[in-house]
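Please read through the structure below; I'll follow up with questions.
A single protein chain has been removed from this complex, and every other one stays in its place.
The first chain written gets the first letter, and so on, giving A and B; residue counts start at 1 in each chain.
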Amino acid sequence: MSVITLTSDFGTCDWFVGTMKGVILGINARARITDLTHEITPGDVTAAAFALASACRFFPQGTIHLAVVDPGVGGPRRAIAIKTSRFVYIGPDNGVLSLAVAPEDVRTVRLLENPRLFRSEVSRTFHGRDIFAPVAAHLSKGLGFRKLGPRAASYVQLGWPKAYVNGNELVGEVVHIDHFGNAITNIPEHLLLRTTGLGVFVKKKHLCDFQECYSAVPAGAPVAVVGSSGCLEIAVNQGSAAQVLKLKRGDEITACPYNGVREQHHECLG
Amino acid sequence: MSVITLTSDFGTCDWFVGTMKGVILGINARARITDLTHEITPGDVTAAAFALASACRFFPQGTIHLAVVDPGVGGPRRAIAIKTSRFVYIGPDNGVLSLAVAPEDVRTVRLLENPRLFRSEVSRTFHGRDIFAPVAAHLSKGLGFRKLGPRAASYVQLGWPKAYVNGNELVGEVVHIDHFGNAITNIPEHLLLRTTGLGVFVKKKHLCDFQECYSAVPAGAPVAVVGSSGCLEIAVNQGSAAQVLKLKRGDEITACPYNGVREQHHECLG
Partner (left out) sequence: MSVITLTSDFGTCDWFVGTMKGVILGINARARITDLTHEITPGDVTAAAFALASACRFFPQGTIHLAVVDPGVGGPRRAIAIKTSRFVYIGPDNGVLSLAVAPEDVRTVRLLENPRLFRSEVSRTFHGRDIFAPVAAHLSKGLGFRKLGPRAASYVQLGWPKAYVNGNELVGEVVHIDHFGNAITNIPEHLLLRTTGLGVFVKKKHLCDFQECYSAVPAGAPVAVVGSSGCLEIAVNQGSAAQVLKLKRGDEITACPYNGVREQHHECLG
């Protein structure tokens, strides 16, 4: 009983996701299909890659992760599957798989070029249904990975902003605004030398301080916490940081410890 | 093969719900996971409690109902599981389970304090993934309820407005606006002595009369019916009562029988 996850920008107002599930169930009636999200902004490969990277490791060993944000569908972009020591990833070779694969031990990458695994008619606009779904279903039934097609020497890797230390500042950026309006940054917990007396700033403007949890501040107040991805996250308790603080993806964020007294931190920004 | 339902305010544009499912499937690959809704307004514990209370009884005996609307996550609020004669309920002890549990025969309430049932790392912001999901999964595999943690003497119960009889009027309020714009009230069918010649009023203004079904009135016309929850519901046939009649949660609603002739009902409002 294999788990197949689906990530896409297909939305849920049409029948597209359901159709992929129909194709999978027609090949493997026992597949356990689980949606990550289908509400990626159309064509936002980076957002899909981040969603997949954030979620995939919480699934059981052997899970097949299928991600289809595919603005180049029908054109020359390749279709690939990547096997790591834990998972299989399937999707267009446009980087959508790359953030999830990055921390893993890659075993092999193959091009999806075996038409016997595809639907008999392959459209030019919906490879999720005609190529990726059936390939995932066949793999979930135990098909040998080498049957997919020839090995690929490489795959497209997205650039991803890394947080860095600058003096006694940590410098990163907002990489995602979530459903609650929380601003998830790329500053990992392990870079935080301490979590008390830590101020968080955007464009040198003080936003909030670091706390243990959302409710450490009053409702409506901003707060920085270690979020569920293990990175610094800026929130407004019972509110939306994106709205209240006007944060958006790409905003530079700095975190800076207070040296004894609050005033001193201004120096570290000087 | 146990059923686990999920209710939350996590939305569906991120990977949060999918991640909870991954955790569950990693513990019990055979769990049947079913979404109630993830579109509760962020932090609206009462709305989640009402959704769960409205849906839970339609699931088979033994279903595990997991509800995570949890603005106090990471803070001092407790995590609980409630076992009734029919179901198990799991969530934060903030009242989100209480409306569902109210009409049931409660067997035992336990605190979730056994870290061996949690994910090895527990975040401060996502107990849905790190505590509630794994506990639900373990229970779905047959784990003894007493393994969860110590008994709790009580649990947080939400207040809930009760409809009442005032002379020949029934007085209640709008408790939910649904996707169609129907206004669901807390006036139960059994309080309605009759369902013909019954007028429905908001702030003494006549809204509509009671009918057997939506289509008993022309398209665009308001109508009161017994809704699927067994309570009086105000609708607009093929339209949105919330929009057309400007109804919202909390609006007081009165239902009043006409005494022979229409004019007489004004007295009952007098």
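Before moving on, here are some points about what is shown:
Note that in this section a residue touches a chain if its C-beta (ideal position, glycine included) is under 8 Å from a C-beta of that chain, and two chains touch if they have at least 3 such contacts.
Quick caveat: nothing in here was measured; it's all calculated off a predicted structure.
Residue B:Q238 is the one among B:T108, B:Q157, B:T196 or B:Q238 that touches the chain missing from this view.
Within the full complex, the residue among B:T108, B:Q157 or B:S228 touching the omitted chain is B:S228. Where chain B meets the chain that is not shown, the touching residues are 1, 3, 5, 7, 12, 32, 34-39, 51-52, 54-56, 58-60, 63, 176, 178-180, 212-216, 225-228, 230, 233, 237-238, 240.
In the full complex, chain A contacts the hidden chain through residues 9-19, 21-23, 25-26, 29-30, 33, 42-43, 71-75, 123-126, 129-130.
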